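Of the protein chains in this complex, one is absent; all others appear in place.
Chains: A, B and C, in written order; residue numbering restarts at 1 for each.
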Amino acid sequence: MLALQILIDGFAISALYGLGAIGFTLMFGVCGVLNLAHGGIMVIAGIIGWWAAANYGAGPYGGAAIGVLAGLVAAYVTYFAIIRPVQRSRAIPKEEEEIFVLTATLLWGIMLQVGLDYLFSNNPVTMRSMIPGVISLAGVRTPRNEILIAVVCWVVIGLLTLLVNRTRLGKQLLAASINPRALTLLGFELSRIYMVVWTIYGLLAGLAGVLLASFIGVSSANAGALTASAFTIVILGGLGSVPGSLIAAYVVGYAETITAYLIAPTLRPIPALLILVVVLYLRPQGLLGRR
Amino acid sequence: MLRSPLFWLLVPTLLLGATAPWWLGAYYLGIFTTAYYFGVFSMSWDLLFGYAGEVNFGPTFLIGLGAYGAGLLNNAGWPIPLCLAGGSIIAVIGGVALALPALRLRGPYFGLITLVAVLLLIDCIVIFAGVTGGEIGMMVPDVLSISATVNYWYAFGFLVVCGTILFILSRSSLGLILQATGQDRIEAAALGFNVTKHKLAAFCISALFSGLAGGMLVFYQGTASVDTVVDLSITVQIIIAVVFGGRRTILGGVLGSIFLILFDELLRPLGQLNTFVVSGIALLVVLLLPDGVLGYVLRPRASR
Amino acid sequence: MSATTPPLLTVNGLTKRFGGLVAVKDIGFRIRPGEILGLIGPNGSGKSTVMKLVMGIEKPNAGTIELDGTDIAGWPTHRIARHGVGIVFQHSRPLHRQTVLENIKLALLPDSLFKLAAEPHVEKRARAIAERVGLADVIDRRPATLPFADLRRLEMAKALARNPKVVLVDEPFAGLTAAEVATFSALIDGFRNEGRAVLLVDHNVKSVAALVDRVLAMYLGEHIAEGSADEVMSNETVRRVYIGGAIETHPRKDLDQRGGESLLDVRDLEVFYGKAQALQKVSIHVRAGEFVSVVGLNGAGKTTLFNAISGLVPYTGEIRWDGAALAGRTPASIARGGIVQCPETRELFGTMSVRENLDLGGQHLPPAERDRQLAWLLELFPILKARAGQAAGTLSGGEQQMLAIARALMMQPRLLILDEPTLGLAPVILEQLSKALARLRETTPITVLLGEQNVTFALPHADRVYVVEHARVVWEGDPGRFAAEMGTGYL
Partner (left out) sequence: MRQGWITRAGIGAAAALSLAIGASPAPAQAAEKGPIKIGVISEQSAIVGQSISHGAELAADYINAHGGVDGRKIKILLYDDHSSAADAVRAFQRAAEQDHVKAVVTTFISEIALALEPWSARLHIPTITPGAASNLITKQIHDNYARYKYMFEGWFPATILAQAVCDSSHDLFAKDLHMKTAAIMSEDADWTKPLDEGYVKCLPKAGLKVVDEVAFNPDTTDFTPIFNKIEAKHPDVIITGIAHVGVQPTVQWHDQQVPIPFGGISAQATNLTFWKDTNGAANGVITQTGTVPGLAITPLTIPVGEEFVKKYGHFPAFVGFTAYDAVQALAGAMGRAHSTNPDAVVTQMEKTDMVGTLGQYAFHGRKSKYTHSLRYGPKWVPTVFMQWQNGKQVCVWPASKCHNKMIFPPFIKTTKTAAK
């Protein structure tokens, strides 16, 4: 019974972790960008979604749609106002581009967080469940909304997998992550591919933010923690590896849930961090990372 | 030396700093006092980042060890100087612990390990709240002084001493070798330098000064808390200070720290938006002057 | 320097594997004090790996490296350096904020944490070294302001600082002008008199022939010849590796009538990599339907020429395609415009399947057209059909090369640029590749620009030939005249 409870409870939260992280890992894999404003973009989506639903009667679905759109806009702004200027700057040496992207997105993340504080206060908010109520799964009472969220996460992850593996566009993305130069030689504009990736990224981060707001609530104060969580999962799984990130999301999600159930809720985050340290010592490239 | 632009910048700045208590109010002295300790944090970080080439997301791991080490020893009845020494030793041990993954991991992977070190330290502090005071922090029985002026002198003196030592180190043989290892460890090894040994040394030096400054900050503020010495926001501030002021300049970090803290205060009338504006300015500097303010002023001319 | 002097460096049975690939197989050689050994081989032959093994940058799987009687195999690099091995890297990465003098002083510093300031004699010694390598005039300047040759001198100075018994030099003359080559040769020759053992690593015998006492040639990780420069140059295996066998040509009589308008016209092309000039006033043209070969040794500038045409490197001069200037267009748009490059590095999507690689090449075509093209290519390269589901990275070198060419052809290029297709391939594979090219030339109206070091491979298909040497075009003509005019001087 307890095992079943752990299994069910960990599933949805891990799926949500995974959804939050795959956009981040896709972004790194294809564009080589580690976006430390990631949590800020998720929070924007959640808060705008809540705001539209609560104050303008957009309803749970309308609010969610507006939230996702807000995430997409935030991603575009991040790309055009922060990332592109760094990448195109002649004064920044190529080998130091990474630290500049990190610093600039760090600053941008702070600006997003403080701006949200200013406009919406840092109160945690939650979006209304899309479908309220609970059902009993083999004796474990589970909110329907939680099931919906897990399903949405997996459908989106599945769609992304299909997109990457089955479509022409997906092949281009995959190819760009393996060898961008070759793709250029085959006549594909990388700038267009990067735009596609930022679009996918914005939609994924927006959706993850909205689902997060609907499942456990978001606050601008969470922005840093959400970035750190995505960063952790993505590195644990191996930078740029989408399946790795999903596995890592489940490792972290279940490590936390099991700790909360079997050891103590106060120690919740620690085992996942220890797993991370051990994995990186033994496998510096992460679970499924390429060296 | 007389031909160095740095010299002509430093002399008036030092003069201004040394005479500050005669023309600045206690409040501004307080701001500068904090900024000076942050300046030492930033310089220590720059030694690792700008010279040894290691992106360390965990400076507050070292600072926090030094701060809490010193605070705990003070609560055990030790006098302040011994506490500072003890705290720094603990920080250096932490530095060695951070250096070990640094020798194995690259780029973001190493960065994450340092980040995790900070998160684990925070969790430990909260879990062992009985000893550390947990999230609300730990009071220390002794403080350096309760006079703003005296505290300013301590901080200024500390900054000048640390700044001098770190600056000399950065320009010394060690600094040269560190830069070589940071730039290309294979080439450095081919020149006969034991890369491991020098990286380890860089981590120890960085940890020593970070821990010492962390301890000083505790005895200035009278408390050690996660929020004031370990939190990731402090890491963010340190990184931004260094990139803003100019990486690989050591002294740029001090400039950046003073800018961040002073402007955050000067813009206090903007209320909540002060951090927004300061971050925005820093972002512009990062995008437009990638070498940082001091790096821009001191940049080598293409021809002479 | 009699032959009885005991060798300084003795290497025996050196072997290095990377995963399944044997990069160096049972290599052995000796260098006596005052002796200069040339280690040559085309790209991918394992010569650089040998150098790295000696320096300790890579650890050997087997074999011994004895320096003055001590086996240093597997030691950490800094210990090997302290023990008396110095290396001159091909690419210089000096400390940019320090002056030349400080860069040299760096190399003179003891490996100690506690010596904060250099001892006084260090300064004097650094100046002496600077004088010796010819940097005395620029001693207070920063590396960013130095010309390319001086940066190489600085690398030389750093290697000399520890007074090494053995000096390893990687591609000593790459990127240098003829005058600079002479001074560098004199410098390296000076090592001989100082009793140092020198290992020169280079692509070809010619560039080091004047300097070396002996040459060891490698190919695909194995020792293929050893002896004096002349002996190695005339060695049949070596000639086959570099030139191929006997030169054949197949002139196409009908081509001249079709000639006239240039499809591609390159005028006065100049390219710089930082300070190094990679192309100097290069002009070539290709007419529609022509097969043009650009031959030259590794490092001569062929790849740079192709990358400039493909828009991958900035250049001065003019490149016109079909009458319009290419400047300002993105590499992708140039590729879509019909100039498709199949680069020497092949640039496959290693973890994707053969079929996926081909499909990516054909994405710009309408589906029916794509299927037809694919069918034709699978017929041209039957092996790809058998390997369709396999990951590209797991193919053999020859198969990879065929896939790279096929992928480029999937784009239905008007001009196909083939850069070093023979790189690292066994002779049997070369024959298959050669046949495929012949069929391509005979059955399609395609225009081809081929860059090759292997003349025997390049000439049979060619309608016209350019020879590139040291960043310049030194010869132009039809292949029939090549053997007579360039044949002997080429290697």
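Everything that follows uses one rule, which is that a contact is a pair of C-beta atoms (placed from the backbone, for glycine too) under 8 Å apart; a residue touches a chain by one contact, two chains touch by 3 or more.
Bear in mind that the values here come from a model prediction, so they are computed numbers and not experimental data.
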item	value
Touched by the hidden chain, restricted to displayed chains	A, B
Residue, one of B:96, B:136, B:161 or B:288, that touches the chain absent here	B:136
Missing-partner contacts on chain B, residue numbers	5, 8-9, 12-13, 16, 20, 23-28, 30-31, 34, 126, 129, 133-137, 139, 143, 146, 148, 221-223, 225, 227-228, 233-234, 261-262, 264-266, 268, 271-272, 274-275, 296-298, 301, 303-304
Residues belonging to chain A that touch the chain removed from view	5-6, 9, 13, 54, 117-118, 121-129, 132-134, 141-143, 145-146, 216-217, 219-220, 222, 225, 256-257, 260-261, 264-269
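Please note the rule applied: only the chains that are shown with their structure count from here on.
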item	value
Chain pair, most C-beta pairs within the contact cut-off	A-B
Mean-CA-position distance for chain B and chain A (Å)	31
Whole-Å gap separating chain B and chain C, where each centre is the average of the chain's CA atoms	46
Residues of chain A whose C-beta touches two or more other chains	none
Interfacial residue positions of chain B with respect to chain C in the complex	168-169, 172-174, 176-177, 179-180, 183-184, 186-195, 197-198, 201, 248, 300, 302-303
Parts of chain A lying in touch with chain C, wherever the complex brings them together	168, 171-172, 174-175, 178-179, 181-191
In the complex with chain A, residue positions of chain B that touch it	49, 55, 101, 104-109, 112-113, 115-116, 119-120, 123, 126-127, 232-233, 236, 239-240, 243, 272-273, 275-276, 279-280, 282-283, 286-287, 289-291
